[in-house]
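Have a look at the structure below before the remarks.
Apart from one protein chain that is not included, each protein chain of the complex appears where it belongs.
This part shows chain A:
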Amino acid sequence: MKSSLDVSLVFPLLVAGRLLLALTSLSDALKHNHQLSSPLTSYLNLQEGIYLFQNGIDPYSGGVFRHSPLFLSLFTTVLPRSRVISSIIWTLSDALGAWALVQIWRTRQRVAQTSRDGLIAAAYLLNPYIFLSTLALSTSTFENTFALLALMFAAKGAASPALLAAAFLLQISLSSVLLLAPLLLLIASSPISQLASPRPFAGNGKKIISLLIEFLVFTVVLTLASALVSGGWSWVPQTWGASLTLPDLTPNVGLWWYFFTEMFDHFRPFFLMVFSVHLLIYVAPVCIKFQYDPLFAAFILLGILGTFKSYPTMADPGLFLSVISVFPELYPYLRYPIVTTLLHLHAALLMPLFHHLWLNQGTANANFFYASTLVFACANGAALTDCIWAGLRIAIGEPQEGFVVVQE
């Protein structure tokens, strides 16, 4: 049994399987799917932007292309644009992400190899939320890979690569700025599980300022590079601005789109502010509470992003769910994993169904799909709160006979 989960065997097998899947015509069927790619990550929009860019039209002058200029420069120079090669690149990016996740696990366990490595790679490569998004060629695949690479380098203590990966992540997804704080803490301390023994932050606090400065330098350099590529600053409101002002109300699995479709005009700016600030509110409390284990804090913030970010795809909550595999110490303390699983199952089945009934079949209306996204948010919220509970509960351990653990 253990040998079957040997990573040197499982990993190539999984990647080969994923590559085979990528070469089928599935991605043409999935590229219009709103659950797997948002307007900010859609492959169609990316292709359109590249086409406009190559034909001398500013892709940011309109409202279709909302990808980072870094994608433009990559796909117009280095990477070829054929669909099949794109599928392979996307799959390899997933493989890189899975490898990073395995590395995070090994670093956290302080061992070179474990019997769970193959399982963790499988948890990422076989997660349907993630691999369907990759098949749909959504660029959220790259967001996930960069997030995992940043966490991996941070866990290994390689500060500059971690910050560079985080800076790239910020370029392609503004809301990922939430991960910066736990990332800096992680670089300054260690990735080893401290959930069972809470204590004040033990790392080198002074280092954080210099790390932050380094991150800012990377970000400024990349931002200037983006401005250079796109020939101006018009990309800022189109990419970063879009995740704050929500100009495109295409349905997705998140909570924002229908809320702001139905929102009264004079309250729109207020609620846009509330929803954006709401994301930031979590950073400080989560980082303070889990200061002894910043990797866990980053994991919780991944869950917050997957639930509450403005243009989520399935891959965002999918990343959170796959990263759970790195924290097996949580499992005994989860209160309602079955309920969470069933909620996810319920939402994952109903969302595509209701989306199809609403937009293609015409027999349902928008409320059907909205209701299923609410269930999906409930599922993500349940997983999130359960993980927070379990992460805090570990410290108490199993109570003795005649005692119960309660919250004060």
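Some points to look at:
To be clear about the criterion, contacts are C-beta pairs under 8 Å (C-beta built on N, C-alpha and C of every residue); 3 or more make two chains touch, one makes a residue touch a chain; residues count from 1.
The rule we apply is simple: contacts and distances are computed from a predicted model.
Its UniProt record calls the unshown chain "GPI transamidase component PIG-T", which is the correct pick from "GPI transamidase component PIG-T", "LANO_0H15082g1_1", "Gdp gtp exchange" or "Elongator complex protein 4". One of A:F71, A:F218 or A:Y282 touches the chain omitted from the figure, and that residue is A:Y282. Mapped onto chain A, the interface with the missing chain covers residues 32, 34, 44, 47-48, 50-52, 55, 57, 59, 61-64, 247-251, 255, 257-265, 275, 278, 281-282, 285-286, 289, 304, 307-308, 358-360, 362, 365-367, 370, 374, 377-378, 381, 384-385, 388-389, 392-393, 395-396, 399, 402-408.
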